[in-house]
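Just one protein chain is left out here, and the rest sit where they should.
Letters are used for the chains, namely A, B and C, taken in the order the chains are written, and counting of residues starts over at 1 for each.
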Amino acid sequence: MTTVAVKPATMAQALTRALRDAMAADPSVHVLGEDVGTLGGVFRVTDGLAKEFGEDRCTDTPLAEAGILGTAVGMAMYGLRPVVEMQFDAFAYPAFEQLVSHVARMRNRTRGRMPLPITIRVPYGGGIGGVEHHSDSSEAYYMATPGLHVVTPATVADAYGLLRAAIASDDPVVVLEPKRLYWSKDAWNPEDPQTVEPIGRAVVRRSGRSATLITYGPSVPVCLEAAEAARAEGWDLEVVDLRSLVPFDDETVSASVRRTGRAVVVHESGSFAGPGGEIAARVTERCFHHLEAPVLRVAGFDIPYPPPMLERHHLPGVDRILDAVARLQWEAES
Amino acid sequence: MTTVAVKPATMAQALTRALRDAMAADPSVHVLGEDVGTLGGVFRVTDGLAKEFGEDRCTDTPLAEAGILGTAVGMAMYGLRPVVEMQFDAFAYPAFEQLVSHVARMRNRTRGRMPLPITIRVPYGGGIGGVEHHSDSSEAYYMATPGLHVVTPATVADAYGLLRAAIASDDPVVVLEPKRLYWSKDAWNPEDPQTVEPIGRAVVRRSGRSATLITYGPSVPVCLEAAEAARAEGWDLEVVDLRSLVPFDDETVSASVRRTGRAVVVHESGSFAGPGGEIAARVTERCFHHLEAPVLRVAGFDIPYPPPMLERHHLPGVDRILDAVARLQWEAES
Amino acid sequence: MTVMEQRGAYRPTPPPAWQPRTDPAPLLPDAEPYRVLGTEAAAQADPELLRRLYAQLVRGRRYNAQATALTKQGRLAVYPSSTGQEACEVAAALVLEERDWLFPSYRDTLAVVARGVDPVEALTLLRGDWHTGYDPYEHRVAPLCTPLATQLPHAVGLAHAARLKGDDVVALAMVGDGGTSEGDFHEALNFAAVWQAPVVFLVQNNGFAISVPLAKQTAAPSLAHKAVGYGMPGRLVDGNDAAAVHQVLSEAVRHARAGGGPTLVEAVTYRVEAHTNADDATRYRVDAEVETWREHDPILLLEREMTARGLLDDETRQAARDDAETLAADLRARMNQDATLDPMDLFDHVYAEPTPQLREQRAQLRAELDAEKEGTH
Partner (left out) sequence: MTVMEQRGAYRPTPPPAWQPRTDPAPLLPDAEPYRVLGTEAAAQADPELLRRLYAQLVRGRRYNAQATALTKQGRLAVYPSSTGQEACEVAAALVLEERDWLFPSYRDTLAVVARGVDPVEALTLLRGDWHTGYDPYEHRVAPLCTPLATQLPHAVGLAHAARLKGDDVVALAMVGDGGTSEGDFHEALNFAAVWQAPVVFLVQNNGFAISVPLAKQTAAPSLAHKAVGYGMPGRLVDGNDAAAVHQVLSEAVRHARAGGGPTLVEAVTYRVEAHTNADDATRYRVDAEVETWREHDPILLLEREMTARGLLDDETRQAARDDAETLAADLRARMNQDATLDPMDLFDHVYAEPTPQLREQRAQLRAELDAEKEGTH
């Protein structure tokens, strides 16, 4: 094994590398979607794959998302491992029936005889100045659908690791890629096999004793920033990056909250019936007697995603997170 | 006004009556869907409407759910009030993109200039021995979509009232009709205008002091039964029927939980990222210091809806509700 | 003067990119459904094939009757009968090689059975117990598909994958006239044509989608006319003429196998029974209509032809009937046994490995069932 210098890479590059490595390792891995071939995807995540592996392995499909996912189902039935790209979050909706009624259920419907190892890549979330329908946080829909795994990376290394793990999984995995982190950079060594993370494990990104911020994907850097800012207020915040929404890592999350006694869930998705409700509820079920305050939520508003010029008001930012932390009934303690 | 004897009626009959009254009162109300005309719908809810109002007012459409909802959008744009029937819960999924990207957002996208007064009737839930794809509880998807109202009746009178209110609403309303209550009967006076309920108000179906069961739709009768059974164990349970999932009646729910100090949310839908998470989280946010125990959830398992022969194991029943009530940390109190 | 009136009158210089890439003429269906039985074409039909079809039709009719009877006895949750459509069901199964794949819709358990799946397994889903019963890989039959037209892209993807792998496999996908209105029908046919996937789409136009007649479903000259819009051949066939359906499907399968791409076949047939046992067909159609179709019954048409050609003696009839009765008796006997189901199965196949959350829920149900058994509840 050659030693490769740890160099800065973007999340998009790590995703490309994950696809390339997976395709090189396993000839049954096929990429398909709109513009994924010649163009290399609108975010360039599939850049170079058609050239390297041929158009049969990385295929520009007709413009029809249900068709893309539906044919991927058939390909998986025949032993391939399709990796599907949905161009943007909202453009995955036409494939919803295929996703819920087939992708999520085929293993179960056939008593395990017909698993569907399909990876569904969905660039999601806001913060990139996208016009309407280009910035949805659609994770609640996927989380509420038994049979799907749902993962979302917040770091370059996790982007690689989770995508490789998704492709390796014998089950369908929805990989939610935070659009606004595509160009975020980290020092990252692509040759390090450690970067392949198993699906289902959260990670503590920052240890702290005052309260836990439970978050994922695009909100992780925001929470880390908030934790830094919180030091000035005397709070030592722990930040848990869920990485996997399904399965949910109750162990890591509950352990953290039991330690800190306070928690705030942070995500871009709308609050009502969003991921935060589930997370708050299950943390409360498990840690009730350790809680000094109710688990609070800092989330997007319950509105259609706003236009570029207003999105900063919608996205959970450092101030809003600190406001929530401040409401964690500190008086009650002292 | 003539006085009409209060007679037993089924929920299906009340829904039919609501459609008929709405169509008679307002010529802009149009019903469309698969088999709603000549056949009167597979559940006979639209029975007689095509005959009474003509096929232009109650129309058998081609078999395409996105087309049905999409054309309803256009009809609403031109000033009609379409009432769309989705034949079964899972068969609403093909219309998901139209629902999320247009129906829920058109008012907002146009700054209020183009409201869409569309009613979307969705027979939902299990308990009728339906084969796969015929028993989904899909409310989590709708609740997580800002711009939609979501209501679900548990009684014959509410079925009438909520459907009339939905049709009268200038916003899109998803009316989730519990399939297994279609043939449930109540004494009901169709001439009583009181039966039209405003959207957004929960109701206490049974008062009690020990704990609150928060529920809706098909689980309301089960909770009432559980409350009766609980008397034997010495528990006096309050049962809140939400009726409207969006908007959510925090006032009624919180008031009840503050009174009782304990709560269990009960629904058929899967637990993970289901409605119960949101409800438990918001109740906890609002009533934390009144809670003697964490808000618990009794829900369907996180699995694709099971086949008829196994569904009784899946559906929340009296025993499972009482088990949850028993876990509400009664010792802690005494 | 309108464009239409001017047809042929102008010789425009087309825009640079314009070139008709396919000649539409051979893609268009004939004006009338293709028939073999009772026509000159019948002379070329292989007697062995006719005998085989006959035996299968008789068996299929009996199967339909038995399955319907089982609903009355509460042994099936629901049964969508294919009575009157046996020619399509049987031919769809017979034209395939062992390595090929069949993609049935929810009405097509007969095709599944004709392909060799144990009828009890084919009916597992409709019985109300474990989901799709048979192992899809054993006979290369996809699970019965209820959400309409959603199986069509699956068939395309599978056929495409097989072709990419260099396997000589054809997929035949079945759908109803109503199903052609769904977006998935459109997307599947388009993908198939663009990819030149070896797929045959068989539309059984049985006149109704539950209560909705074809005239409310489409304004097209025929459903087969949809094919040209995808760049694939459309074929129209009398769906009650088993020999014709067999021939048209065989040709389409051969065409696909030879790399010629997909074909859309519309078989004109009729749903003689109600939509399912739960449906009341008298609400939307008159008996007289059903009667005209009984005259055009697939078994009747084949019997007439075979009798005329001296291919149907009493022995052959009796053998077919006996075989059908054996099937029915076996089906009855086995379906009348109570299915035993393990509720724990509910958790075992949601994922390859149950999530921690499912393990908790599994334990909960286990505890409940144990308590139930011990009578503590």
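Here, a residue touches a chain if its C-beta (ideal position, glycine included) is under 8 Å from a C-beta of that chain, and two chains touch if they have at least 3 such contacts.
The shown structure was predicted, so the numbers you read here are calculated from the model rather than taken from an experiment.
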* To do: Check the options C:107, C:235 or C:275 and report the residue that touches the missing chain.
  => C:235
* Residue among C:86, C:129 or C:187 touching the omitted chain -> C:187
* For the chain left off this view, which of B:20, B:102 or B:297 is in contact with it? -> B:102
* Asked: Residue-wise, where is chain C in contact with the chain that is not depicted?
  -> 1-4, 6-7, 9-18, 20-24, 26-28, 30-35, 38-41, 44, 181-187, 190, 193-194, 196, 207, 214-222, 225-232, 235, 238-241, 247-248, 251, 261, 268-270, 289, 292-293, 295-296
* Where does chain B touch the missing chain, residue by residue? -> 30, 56, 61-62, 64, 66-67, 69-80, 82, 94, 97-98, 101-102, 106-115, 146-147, 149, 169-171, 200, 246-248, 250-251
* In chain A, positions touching the absent partner -> 34-35, 37-40, 42, 60-67, 90-91, 93-94, 129-134, 271-272, 301-304, 306-310, 313-314, 319-320, 323
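FYI, only the chains that are shown with their structure count from here on.
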* What chain lies farthest away from chain B once each centre is taken as the mean of the Cα atoms? -> C
* Using the average of all C-alpha atoms in each chain as its centre, how far is it in Å between chain B and chain C? -> 36
* **Inter-chain centre distance, chain A versus chain C - centres from mean C-alpha coordinates, in Å** => 40
* Return the distance between the CA-based centres of chain A and chain B, expressed in whole Å. => 31
* Specify, in ascending order, the residues of chain B that touch 2 or more different other chains. => 66, 90, 93-94, 132-133, 272, 302-304
* **Multi-partner residues of chain C (at least 2 other chains)** => 130-131, 147, 183-184, 345, 350, 355, 357
